[in-house]
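Working notes for the structure below.
All protein chains but one are shown at their positions in the complex.
For reference, chains read A, B and C in written order, and residue numbers begin at 1 within each chain.
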Amino acid sequence: MIKTDKYGIVFNAMKSNALDDWKKYTQHQFVERIGNGSLDRKLYIKYLMQDYVFLIHFSRAWALLIAKTNSINEMRLASKTLNSLVNEEIQLHIKTCKAEGISEEQLIKTEEELNNLAYTRFVLESGYSGEFLDLLVALSPCVFGYGEIGLKLKPISKNNNQYISWIDTYFCKEYQELCISVGNLLDKAILDRLGNNFENNIIWPKLNKIFLTATKLEINFWEMSLRLE
Amino acid sequence: MIKTDKYGIVFNAMKSNALDDWKKYTQHQFVERIGNGSLDRKLYIKYLMQDYVFLIHFSRAWALLIAKTNSINEMRLASKTLNSLVNEEIQLHIKTCKAEGISEEQLIKTEEELNNLAYTRFVLESGYSGEFLDLLVALSPCVFGYGEIGLKLKPISKNNNQYISWIDTYFCKEYQELCISVGNLLDKAILDRLGNNFENNIIWPKLNKIFLTATKLEINFWEMSLRLE
Amino acid sequence: MIKTDKYGIVFNAMKSNALDDWKKYTQHQFVERIGNGSLDRKLYIKYLMQDYVFLIHFSRAWALLIAKTNSINEMRLASKTLNSLVNEEIQLHIKTCKAEGISEEQLIKTEEELNNLAYTRFVLESGYSGEFLDLLVALSPCVFGYGEIGLKLKPISKNNNQYISWIDTYFCKEYQELCISVGNLLDKAILDRLGNNFENNIIWPKLNKIFLTATKLEINFWEMSLRLE
Partner (left out) sequence: MIKTDKYGIVFNAMKSNALDDWKKYTQHQFVERIGNGSLDRKLYIKYLMQDYVFLIHFSRAWALLIAKTNSINEMRLASKTLNSLVNEEIQLHIKTCKAEGISEEQLIKTEEELNNLAYTRFVLESGYSGEFLDLLVALSPCVFGYGEIGLKLKPISKNNNQYISWIDTYFCKEYQELCISVGNLLDKAILDRLGNNFENNIIWPKLNKIFLTATKLEINFWEMSLRLE
């Protein structure tokens, strides 16, 4: 069994409250086919291209998170994640796509599909209309879900799996440490704003609703990724 | 042929640039079934409930538009539309649903579907991340498209059509005047910011892209409305 | 003694926590000179012109408040206030200035002073970076303070006071009802988000800080209004 307790107490509580959809997301057919290497290469490339567009908007949302706090500690932690997205994860997509013959110019021109757009605009708008916590919670399912997927797939994947470098990206120490760091940020942010007794706070259900919606939007993203348009 | 020239020169230019998708939106099977009265009542009720949630977020976006201008004239025109949404169009949905045995409490608890969410969050985020024009353009396809649909369906609909009051809502003088008023707002806003030669302005393609995406999200909304989940 | 308990329990609690500055604001020399009619007419005109610019941005902030809630009831109440600002209070300024020989065109071109700008940008940014409550609290000192000033000045003002129509604007039934309506909105919004025990909620001090800062910005506005630049 995957131990993700280290991602923090708030994440674990929210995951429990959204467990059915959380499983549909992290155990999706797309994930399984990555894990056993059976995913059609064309679908993988399509996914990478859509995910590139996703990462641009997801990075914007992490930047917005910094704008929504006055705490220098929260600013530092969020800007660490922002950097890792802009300067590492996006670069990896560019490199991988280049190896497949897709230039960065082509990547930038990728036509964003509506299931993709739905997710990032929901996250960004949660941030703009709500406050720091709403946005941080909306960002969580992507960060932690990919961490869980990395932990789950690595032990069951063969080294000649064509998608091993994708799996390694989310299994590796750097990404797992990022998840722990974001987990700490989330735990601390919740304690500072809702108090120790956070699960009884009047706005806890609203935050769980945001977590659930973002999880459904992840499933929606995988569904799109199994279709060639 | 429907004369929608009166909705203004900017709308007409943008519609021409998105004509294929504009037709898919305004001539969608859902629209046709409303027009000939053949739409399954269950689908209609489902649509009304989703549209109630849509109107809440769409009204929020019109309110945001007011926050994004310093012009008292633009504020007045936008707040007229906001009022007509909050105090008239939403009320109509509440009344119609009540007649179907759905209370306002139930309406408020409607589970928002992802195709619905995608649309309003795109509109709101266009406003928050962009400027006044981006938001006003994102709001346009809904306003003008329903106006066109009202004009198109009324002459071909029988009086005993079970959806005649829906058709009348968008055919009636008040709604058509609203379209003209929004059309004037759009034309004036474009002239003030892009100049007379607006179609050669460097940001014109970006605005047309927003119009096109919102049009695609309308089609996506009708698709959802033909499915019972 | 002025009874403002009717403005609601949250306002009264916040006012108590900011009492020194609240008095400096509502009993400012500018207010006293309005009340006894001794204010230099030039200063009054200057104040009206700055206040016109203030009301534009203040209305934008009320519009933003609507964008920051999903509650149809909160939307309705906030849009009532927005209307009363855009269609009544601003119109009154235009009319009064016109009588003084200042056209609306001149009003629109008023050079916004920095003390004026400081206030509305603080309010708007509280809303954009924070959530619904932060914004509503930031909007409160202006609404309620003018209500209190109207109640205080009316009984001690002579009918031949040159500023009697200004005093009547904030003493009149319509404005006092607006204050009560905003007080109810604030009380309800706090109960819904912080619970009954709101004064022990972890974010209560943050909200009181916002109230205090907006109160200081009111004092700052009066200071500016006693200077001719």
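Everything below uses one rule, namely that a residue touches a chain if its C-beta (ideal position, glycine included) is under 8 Å from a C-beta of that chain, and two chains touch if they have at least 3 such contacts.
Keep in mind the model is a prediction, meaning the values are calculated, not measured.
When the full complex is taken into account, the listed residue touching the unshown chain is A:Arg76, out of A:Arg76, A:Lys95, A:Lys158 or A:Arg227. Check C:Ile9, C:Ile94 or C:Ala118 against the missing chain and you find that the one touching it is C:Ala118. Only one residue in the set C:Lys15, C:His28, C:Lys46 or C:Arg60 touches the chain that does not appear here, and it is C:Arg60. Considering the whole complex, the residue from B:Phe11, B:Phe30, B:Phe58 or B:Tyr128 that touches the absent chain is B:Tyr128.
Of the listed positions A:Ile34, A:Leu48 or A:Ile90, the one in contact with the omitted chain in the full complex is A:Ile90. For subunit B, the residues touching the absent chain in the complete assembly are 67-68, 128-131, 134, 192-195, 202-203. Hidden from this view is one chain, which touches subunit C at 60, 114-115, 117-118, 121-122, 124-125, 128-129, 213, 216-217, 220.
Although one chain is not shown, part of subunit A still touches it, namely residues 56-57, 59-61, 63-70, 72, 75-76, 79, 82-83, 86-87, 90, 108, 124.
Here is the rule we use: only the chains that are shown with their structure count from here on.
In the CA-based superposition of subunit A onto subunit B, the rotation angle is 180 degrees, rounded to steps of 5. The distance from the centre of subunit A to the centre of subunit C, with each centre set as the mean of the Cα atoms, comes to 43 Å. Our note on geometry: subunit A versus subunit B, Cα centroid distance of 32 Å, whole angstroms.
For the pair subunit B and subunit C, the distance between mean C-alpha positions equals 34 Å.
Residues of subunit C in contact with two or more other chains: 67-68.
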